[in-house]
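Excluded from the complex is one protein chain; the other protein chains are retained at their positions.
Chain nomenclature is as follows: A and B, assigned in order of appearance, with residue numbering initiated at 1 for each chain independently.
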Amino acid sequence: MAFTILQQVVNGVALGMLLALMAVGLTVVLGLMRVINMAHGALYTLGAYTVVTTFDRWGFLPSLLAAPIAVGVIGLVLEGVLIRPIYQRDPLHTLLLTFGLALIAEDLVRIVWGDAPYPMSPPELLSGILLLGDLPFSKYRLFVIVVSAALMLLTWMFLARTQLGRTVLAGTFDREMVRVLGIRINLLFTLVFGLGAALAGLAGALASPIRGVFPGMGSSIIMPSFVVVIIGGMGSFGGALIGGLSVGIIISLAVEFFPAASDVVVFVLLALVLLVRPRGLFGVEGLLSR
Amino acid sequence: MRSILALAVLLAVAPLLIVPLGGYHALLSEMVIFAVFAIGFNLLLGYTGILSFGHAAYFGLAGYTMGLLLIHSDLPLWAAMLAGVLAAGVAAVIIGLLIIRKAGIYFAMLTIAFGQMFFFVAMRWKSVTGGEDGLSDIPRKTLFGLDLSSPVRFYYFTAVVCLAAAVVAWRVIHSSFGDVLRAIRENEARCAAIGYDVRRYKLASFVIAALFAAVSGTLYVLLLRYAFPQTMDWIRSGNVVVMSLVGGLGTFSGPIVGATLVTFLNNYISFHTRYWQLVMGVVFVVFVMFFPRGIAGYVLEARRRFRR
Partner (left out) sequence: MAKKKSGSLSRREFVKVLGGGVIAAAGPTIFVPSRAWAQGTGPIRIGNIEPLSGPYADSGLDEMEGAQLANEDWNAKGGVLGRKIEMITEDAPSNPGIGVQKAKKLVERDQVDFLTGTLTSSVTVAVSDVAATAKVLFMAFGSHADDTTGSRSHRTTFRTTNQNYALSTATATWVAKNWKPKQVYHLTADYVWGHSARASMNRIFERFGVKEAGNDLFPLGTSDFSSYLIKVRGVKPDVLVVNAYGADQINCVKQFKEFGLGSNMQLCGPLSGTPMMKGIGTAATGVWGLSWHSTVDTPGSKKLRDALMKRYASSKKPEWRPSYRHYLGYVTHQQLLEAIARAKSTNKCAVIKALEGHKFDGLKWTQSQWRAWDHQNVQDVIVAKAKRDASWKSEDDYFEILGHLSGAEAYPDEAMWKQMGGRPLEPMSEIGC
């Protein structure tokens, strides 16, 4: 029993890391630009479809690299062409814009790649199980944990250790101040949006062999990602990570004990967090609540 | 008051126009039903300036409550509808109290999450809601002895409700309460400084919109005689926001124009292409980018210019 629970936790960590990758992009874009990106799920979908397209020609690892690059570029273009012109407007408009983009993207995927789910399996080297003692763990899931942890670390180092990253973080607290300091905030926005898109693309790519590749895959991950952002606290990198892990683990454990409630339990957690700590676990008081 | 009269006339003659336009009466009822939803939603988004992305929850909750009562009890139709609307109202008060402190984009995100919670409950609480299969065979009982079974009669029933909703909205907008809502939209801090309990007004606006959504939801379930989880999901919530925007935010006629147009288009496009989501998405994007004031917004402006 205890072993099964350990396995479920490892499994939950794998799911949690995917959610964290999604949530980081959402939360930083939200904190810095006040944009709720409803198309974030579509970027995740595009990441997965990049992999299935290049997989046969390039193999798995190059495809895994191609996905965030391709989706990151798409993110840069979206931000530059569509979102930037309407920053000055009510945040409602960017929300609706990305809502429309999400609808468009899903159908474009259907037109280009078809309606049917794409067969996608982990590469030979990573498929099957790894026995740790007597305990079997999915090799691919361990791989997901390692890769996404590395990526989260890199992102964190960028945000905390580089000049540019610190400016981004400062911007999430007070973007007027950053503007006043004479920093070209538009460029910063584009960059951050691209980065968020790339992370979503990577999450989709990593998820492709285990969560299925189909046109609607983005809408199944966007809601838990939103919940992660709220639980972790808007604009908080650490919140995205901790929030992602806790949601992932809770979903996995719920399957072991109350399978029927496995997707309602996330919202119970959300309500609890809001009651006890309305700004989210790592949220800063006052940020975004005015 | 002229707009109300115009609406009444339009609603009365619409059945004559819809068929030549390629529609049918059930579609017309649907258009009118979503107009009720959008009219109420406009009070929240257009006049108070609060964005909720989860009001489909109340739309669905009222429909389910009414449906369950009609199936399992002997309550007359009006009582079941009322109970549905009340249930949604109570839920809106509870959720509203929990999240109304938050503002702007944070608030919007919370509404998405809580809306989705209702969706999942409807999906998973199978023994009550029927889960994925929904509630079927909901009897459309008579209303005070009036038989609603023919499509045209049912349409006129929805039309009367829609007219009533428009009148109520009109009264709200042109009351001192409505003035406060607008003041909150323009400058919340100042409004609070004058001494208004801003939070209470915002909550009231939130709940009123939920009540309109609830009325609309009961009608929708009666129209289809079917309640299903997708009535509550975030796409449906997003749709009513889109209707409001396409029609014109903060204008009286905007939501009605937006709701009828979007519903009609949706229906029309989905017959002609299986990629109707794409077309609708492009329409939304074009409106957001280039016509953010919506159809009614531009018409009103043009009229103003013309008069000058």
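As a working rule, a contact is a pair of C-beta atoms (placed from the backbone, for glycine too) under 8 Å apart; a residue touches a chain by one contact, two chains touch by 3 or more.
Quick caveat: nothing in here was measured; it's all calculated off a predicted structure.
*Asks:* In the complete assembly, which of A:M217, A:L245 or A:L270 touches the absent chain?
*Replies:* A:M217
*Asks:* Taking the entire complex into account, which one of B:L27, B:A88 or B:V240 touches the absent chain?
*Replies:* B:L27
*Asks:* Give the residue, chosen from B:H174, B:R190 or B:R274, that touches the chain omitted from the document.
*Replies:* Spelled out, the listed residue whose C-beta touches the missing chain is B:R274.
*Asks:* Which residue numbers on chain B touch the omitted chain?
*Replies:* Chain B touches the missing chain through residues 15-16, 19-20, 22-27, 30, 123-124, 126, 131-134, 136-137, 151-153, 156, 224-226, 228, 230-231, 267, 270-277.
*Asks:* Counting contacts across the full complex, list the positions on chain A that touch the omitted chain.
*Replies:* 1, 3-4, 7-8, 11-12, 14-15, 107, 110, 114-122, 127-129, 136, 138, 140-141, 209-212, 214, 216-217, 220, 251-252, 255-256, 259-260, 262-263
We take it that only the chains that are shown with their structure count from here on.
*Asks:* Just curious, how far off is chain B from chain A if you go by their C-alpha centres, in Å?
*Replies:* That gives a centre separation of 32 Å.
*Asks:* Would you mind writing out the residues of chain B in touch with chain A in their complex?
*Replies:* Contacts found on chain B: 45, 51, 53, 98-99, 101-106, 108-110, 112-114, 116-117, 120-121, 124, 234, 238, 241-242, 245, 275, 277-278, 280-285, 288-289, 292.
*Asks:* Can you tell me which positions in chain A touch chain B when the two form their complex?
*Replies:* 30, 34-36, 38, 82, 85-86, 89, 91-93, 95-97, 99-104, 106-108, 110-111, 223, 226-227, 229-230, 234, 260-261, 263-264, 267, 270-271, 274-275, 278, 288-290
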